[in-house]
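For this view, one protein chain was removed and the others were kept in their places.
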Amino acid sequence: MSADQDRWGIPGTYVFDLNLSRKGYAVNKMCNSLRYAENREAYLADEEAYMARYNLSEEQKQAIRDRDWLQLTRLGGNLFFFLKLGATVGHGLYPIGAQMRGESYEDFLKTRNVPEAT
Amino acid sequence: MSADQDRWGIPGTYVFDLNLSRKGYAVNKMCNSLRYAENREAYLADEEAYMARYNLSEEQKQAIRDRDWLQLTRLGGNLFFFLKLGATVGHGLYPIGAQMRGESYEDFLKTRNVPEAT
Amino acid sequence: MAKIVAGIGSSHVPSIGRAYDQNKQADPAWQPLFDGYEPVKRWLEEEVKADVVILVYNDHGTEFFLDRYPTFALGVADSYQVADEGYGKRPLPDFPGDANFSEHLANSLVADEFDMTLCQEMALDHGFLTAMPLLWEPGENEWPVKVVPLLVNVIQHPLPTGQRCFKLGQALRRAVESYPEDLRVAIVGTGGLSHQLNGERFGLINEEWDKAWLQNIQDDPKALAQLSHKEVMTAAGAEGGEVIMWLVMRGAMTEQVKERHRFYYAPMTTGMAVLALENEGNTPA
Partner (left out) sequence: MAKIVAGIGSSHVPSIGRAYDQNKQADPAWQPLFDGYEPVKRWLEEEVKADVVILVYNDHGTEFFLDRYPTFALGVADSYQVADEGYGKRPLPDFPGDANFSEHLANSLVADEFDMTLCQEMALDHGFLTAMPLLWEPGENEWPVKVVPLLVNVIQHPLPTGQRCFKLGQALRRAVESYPEDLRVAIVGTGGLSHQLNGERFGLINEEWDKAWLQNIQDDPKALAQLSHKEVMTAAGAEGGEVIMWLVMRGAMTEQVKERHRFYYAPMTTGMAVLALENEGNTPA
């Protein structure tokens, strides 16, 4: 948890404020472009080339290559936008969440009241 | 001056309110697209085809064919947007204004303090 | 004179929309939820008979991007499209607007010092779509009510304060009641209840807090409006902070309200709730 996030002081929580939004702007802009099917195809055809079109930092690119959603969140990625990246590369909301919690998907489901309601 | 405009009660003046804006939305959207050079070329190549792409009323199309800027204003065209259409078809701000006043460009200039400051 | 005839709080969750579209109404995991909305739908159809609904929602990275993020955005169009959130459009009809009524609301709110973004075009994502078919039955190509979408920024801080949202509701009531036509207006505040979709706390639900919310929004909304975003997010999760949209609805109701129906269900990652309220008396909130 960075100093910037400490100002909110909510453990395990990354509040998407203007500071984080500015930091992650390029990531979210790229992810936003993936709402179009033709862009998703271009992304899958050449991830590096697609990332290069946007102004991502090397750290942000690496978090994306690693599919490290927690790290991407720390670097300003906003879930509502990077869900489109997840959908493109085959990571859904609950697996992403389980990973952010540091759990397997199965273990995560066990913590739910009605795991069948996916 | 229509009943809608009468509510403002300022003679010779078309106040661009939500009512007029909704009425002219298609016109202004088309004009807005003319901020790009390639669209201006497409417009000049085939005005009717370009207008057909937007949802203009027949009245609005006719006002454009006639380069009747006062009528276009009455039908919801907003000068800040239709200036781009003017620029495309070779009508500048002051000639447009002179036409709306019902004057020749030369007569309009005579009403100015420093006509050289065009 | 137009008047507000119903106030509804409702969650908006994409999985509800998927369950609806896949006809899971009888699926054991989903039946409670659909059953929970059913009495409200019946009440709206048989008693409330609203002409138009003001639905308070947020966009989720679908139509609004961070290049220009409004605090409050109001639809002023004759119709609104169902958005494609990237998986194809949901099979729901597009929505009829009431542009004259929207225009009146916009004029009234801006004169009342609310700095609205005004939208002549607006495609609506699950923030808007989730509740609609659970509350009003769509026909093949139409809806039984017209809509006015009202978007609130709950995505990028600074969010509007709870207090500001409540005041927006109060201003909406004044705006509605100064409209000359005899319109019956429902208002729906969507979002929440508790959930968190980021960080190590992903999946947080606080059922106790949610249940208290469903009572306090009726009895003491002004206290809820005083909560800071940090207080709400600490208890109800970062994304649970969007419950401030219920305060817009509540501010548009009377000081006293009567509960017509309440339902709560928390199967997965969001406390799902629906609450139906009626005005009681004439004193504004």
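By letter and in written order, the chains are A, B and C; residue numbering begins at 1 in each of them.
The rule is short, and it goes like this: a residue touches a chain if its C-beta (ideal position, glycine included) is under 8 Å from a C-beta of that chain, and two chains touch if they have at least 3 such contacts.
Fair warning: this is a prediction, and the values are worked out from it, not measured in the lab.
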item: Chains in view that touch the one left out, judged over the entire complex; value: A, B, C
item: Hidden-chain contact residue, picked from the options B:L18, B:M51 or B:I64; value: B:L18
item: Omitted-chain contact residue, chosen from C:E46, C:E113 or C:E140; value: C:E113
item: Identified contact with the non-displayed chain, of C:P70, C:P138 or C:P284; value: C:P70
item: On chain B, residues whose C-beta touches the chain left out of the figure; value: 8-18, 21, 25, 28-29, 31-32, 34-35, 40, 70, 73, 78-81, 83-84, 87, 93-94, 97-98, 100-102, 108, 111-118
item: Positions on chain A where the hidden chain makes contact; value: 18-19, 21-22, 25
item: Residue numbers in chain C that touch the chain omitted from display; value: 64, 66-73, 106-107, 110-111, 113-122, 156-161, 163-164, 167
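To be clear about the criterion, only the chains that are shown with their structure count from here on.
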item: Chain centre separation in whole Å, for chain C relative to chain A (CA means); value: 26
item: Averaged-CA centre spacing for the pair chain C and chain B, given as whole angstrom; value: 39
item: Whole-Å gap separating chain A and chain B, where each centre is the average of the chain's CA atoms; value: 46
